[in-house]
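What follows is a short report on a single structure.
A protein chain is absent from this complex, but the other protein chains hold their places.
When the chains are written out, they are named A, B and C in that same order, and each has its own residue count from 1.
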Amino acid sequence: MKRFVYILVIISLLFSAGFAEEAENNNELDFTPKGKLEIKDKGNDDGTGVNVFFRPQNKPEEVKYYLLRVYYKSVSEDNLAAQYRIENKDRRYKFNVSLQKRRKHPYPNSRKGVARVYVSNEKGEAVKAFLTESTNTSASWFNINKLSAFMGVLLFLLFVYIFIKQARRGVEFFIRKIPGLEELDNAVGRATELGKPIYYIPGIGTTSRIATLASLNILAPVTRKVAKFATPLKVPNRDPVVMSIAQDVVKEGYMAEGRPDLFNSNDVFFLTRQQFAFAGAVSGLFKREKPGAVFLLGKFYAESLIFAETANDVGAIQIAGTDSVSQIPFFIAACDYTLIGEELFAASGYLSGDPLIVGTMKAQDYLKAILIVLLFIGIILNIFDIDIITKYILQR
Amino acid sequence: MSLWKRRLPLICTIVFGIMGFILQLVPAFKSFLDIQNQWMTILFGFAIVIGVASLTKYHFKKIRQKPEERIFSYITFSSLIVMAVATLFGMKAETGIFNALYKNLFDYVYVPLDATIFSLLAFYITSAAFRAFKASSWLSTLLLFAGGIVMLGRVAFGPLMVFGELTQWIMSVPTVAAMRGIKIGIGLGMMATSIKIILGIERSFLGGE
Amino acid sequence: MKKKWYDVILQIGKPYIYLGMFIVVVVPFLAKCEMQTYETDISKTMYEKIESIYKYNQKNADSEMAILFAFDYGPSTTPENDPMVYSVLRHIFLREIPLLVWAPYVPYLDIAETRLNRIAKEYKAIYGKDYVFLGLAYPVDAYMISTGSDFRPLFNTDYYGNDVYSIPLLSKYYSYDNLGLVVSITSTSMPLFWLQYANALFDQEISVGTTAVSAADFYPFVSSGQFQGMLAGLKGAAEYEQMVERLENKIINKDIKVYLSDLYRDIDTSQINKKYFEPKFGAEEIQVAINRRSQARRGMSSQFGAHIYVIILILFGNLGYYFKNKESNKTTVTKAR
Partner (left out) sequence: MEAISTLFWPTVAVLLTLAIYTFLWEDNPIYKVAEHIFTGVSVGYMIAQSWHNIIMPKLIVPTTNYFSNGRYLLAIYFIIGGLIGLLYLSRFSEKTSWLSRYPIAITVGFYAGFKIVPIWMTNVSKQLNATIQYPNGDSMLNLKMFGKFFDNPTWGNFISAINGPIIVIGVLLVLIYFFFSFSNDNIVVRASRKPALVVLMLGFGGSFGYTFMARISLFIGRMNYIFSDWIEILTTTLGG
């Protein structure tokens, strides 16, 4: 059966024009439908995408509309993947078809796509088929569009290897001062002097946000600093999973300073997952408990300013940092100290001084330097209309 | 015990980290990626239980410490139970008392409260502007300058239209440059953090022994 | 020591700042101020596009063009998107252009239904003949593509459960061929989907109404002509409102209050299906309908008040700061002597 279909398809490929003529006798079309149909494997995918191209070649008065149907495996009503109505215009149409479109009837990844063009009537029904093309698709093992990311990671790993090796040998790296983090000790100290609690908000992101993880990494050294002063540290959370991690981190921090007695699992608590309910509840807590210092580090959205302004209202020192570019201006305006952008991700290494982490910071800088060089080359080449960099290395 | 408490979770992180990275690069695994994405959300399904447990514990402690404020804890839990029941039984139902209750609670309690707390920002942005936009140093003068022009430009009319054009320029040139520079930096920072986690360099999220 | 004036300004309590804000926003509401605004080209383009469909329909009575209206916004941006929807829908109904409506997500459906019927009622539009609410179009890309040929098989029924093949309007309008324009009122990146599917594949013309925040992302597409005009934020809505009001005054040519109260008075209302709206106007309802006609401009006057208020605050803050600095410099100098 399968072979039969293949043969049919091959014949139709070879004699498609002839077929059309023959079929003409059956249907009362007084012209020859013409067009150029191509179907190609999309590539760089899991073998379910095809690109179909069609260029009408009839006169507009002969045909107003064509109908393009794309099937998987073979031409049959059940295997229809997509259909398009095509107006007879002098242009090349391109359709991007997924052979795994319909969710209702899942079928295994198809390895073959068939495209067929019909002459269509006003109602959009198929009148007569006149062109059929097919192609075999294949799944690819590497998405070439993501090559630059892969190379970037490899380059980064190389630098990490070099600098960690140096760090193990005892080389000390220079790290510039980050003003927001320099003030951390002062903030903790001042809250202790005033006898007020410290609030640490690890953002409203879940663990799938890298900024949240960065924030939890900062929480560890912050807890250790707080433990020295025995000031109460409270961590309200928006996500139960983040809360679990934060509990462990805080506990570990107190243990490391030899003060496990200070840890109270109730101080790291969950409020609610709803964004503004959380914002309302936390600003209520700020107003009632009047913290001496507030840390707002992690992923923040529109509620950033609600936290920052209520904390300012009760006279707390705020140290904030987020990776949401649209929220940074609000933190800059309302908070005492702000970690801008990547300073948030560098903070854990800066605070802990762990040579391995400092090594990765150095590696990150070198990767950035290389990117800056690439940017320069790209700009200069682009002036002369050479698009190697923009096309292959720094894609859109 | 260190193996079960520390080493094995770390291995899980590394294995799943590499898996996540590879799934992004290899299109042939797309059907597995769909399954894996679904699988990951299952892990979060039960996390809400510890969230609710933590909230309960927190309120019990508060009731013990400040008995005069216990009314608020009662309010929290009664609204929690009512909403949970109404949503559980009413969300997928087409009619019935639970559906009516769910709809009303959602439309007239949840949505207005959400929108109102969001709208508090109208006030906070004003006071933040008043505080921050002062010509105290050359940096904050610049902030004041850009912010003031853009605010004026947004409601400009007649002869003030020049502010409208300046706004266009500020938004399409310096803002784009600043935000883009920060974005690239953030991207590299996030990438470094991810790799640190996968390599096991940064492991404070796993807690202690 | 007596407090200097600048100390008073600099130490003004936050609650007072908030109170001032509250007043400048609420007073225009109570006083029903309506701010006239200048009309930008991008809003005019959209208005002219709909006018051109009307003119086309006048000439070609047998092959009229319809408009597909997509409610692509949710509850959180109703303040900005609602006034746009009201004025654009009023324009469409005034020009009696056939109207198809859909919404891409479940939470948007309720919003779409109430807004649509509310405006349809003001122009005696008949469901199924003048307008249709198709309901949920999810996943929206599938619906956008299938509109290239025929969207009816995907819907089966409209929002109210009527068979799509039994609705008179839909026997004529079911694909981009007979759609003069797609209007997407949104707070999301939905216009990019429209661009990708409807415009790139089927050459469908698209107009967009969007929030002020996302407008910045869409400007390039408007200037390149891929979008037929755009309403940006409350300001865009106010401009459109102004243009539609001029048109309405020209067409109806009598007081809106009289027009609305007469609308269902002398006709047999038993013919009108009450499923979609109640064919009568109460006095309060008329008042609300009139209020709604200037919602965006009222909002703009609040906006204007708020902007001027904050600029004055900043100005006074800086003046106070300047004089305080001057004073303290003087005192330090005296001490140094």
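Definition applied: a contact is a pair of C-beta atoms (placed from the backbone, for glycine too) under 8 Å apart; a residue touches a chain by one contact, two chains touch by 3 or more.
Remember, predicted model here, so these are calculated numbers, not experimental data.
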item: Among the chains presented, those that the missing one touches; value: A, B, C
item: Among A:L37, A:V250, A:I328 or A:L351, the residue in touch with the chain that has been omitted; value: A:I328
item: Absent-chain contact - pick from A:N44, A:S74, A:N121 or A:Q274; value: A:Q274
item: Contact partner of the left-out chain, one of C:N60, C:S171 or C:N291; value: C:N291
item: Full-complex contact with the absent chain, from B:A28, B:I48 or B:I63; value: B:I48
item: On chain A, residues whose C-beta touches the chain left out of the figure; value: 146, 148-150, 152-153, 173-176, 178, 207-210, 213, 240-241, 244-245, 247-248, 271-274, 276-277, 280-281, 283-284, 287-288, 326, 328-330, 332-333, 340-343, 346, 350, 361-362, 364-365, 368-369, 371-372, 374-375, 378-379, 382-383, 385, 387, 389-390, 394-396
item: Sites on chain C contacted by the missing partner chain, in the whole complex; value: 14-15, 18-19, 21-22, 25-26, 29-30, 78-80, 211-213, 216, 220, 224, 233-234, 282-285, 287-288, 291-292, 295, 299, 302-303, 306-307, 310
item: Residue numbers in chain B that touch the chain omitted from display; value: 4-5, 8-10, 12-25, 35-36, 38-53, 55, 72-73, 75-88, 91-92, 104-123, 125, 129, 139-140, 142-151, 153-155, 167, 169-188, 190-191, 193-195, 197-198, 205-207
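Everything that follows uses one rule, which is that only the chains that are shown with their structure count from here on.
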item: Furthest chain, CA centroid comparison against chain A; value: C
item: Gap in Å, rounded to a whole number, between the CA centres of chain B and chain A; value: 16
item: Computed distance of Cα centres, chain C from chain A, in Å; value: 31
item: Gap in Å, rounded to a whole number, between the CA centres of chain C and chain B; value: 28
item: Multi-chain contact sites of chain C, meaning residues that touch two or more partners; value: 14
item: Of all residues in chain B, the ones touching two or more other chains; value: 114, 118, 127, 129, 131, 133
item: Residues on chain C engaged by chain B in the complex (per definition of touch); value: 14, 17-18, 21-22, 25, 37-38, 75-76, 212, 216, 235, 300, 303-304, 306-311, 313-314, 317-318, 321-322
item: Footprint of chain C on chain B - complex, ascending; value: 111, 114-115, 118, 122-123, 126-127, 129-131, 133-136, 144, 148, 151-152, 154-155, 157, 171
item: Chain B - residues contacting chain A, complex; value: 21, 24-31, 44, 47-52, 54-55, 57-58, 61, 113-114, 117-118, 120-121, 124-125, 127-129, 131-133, 143, 179, 182-186, 188-197, 199, 201-202, 204-208
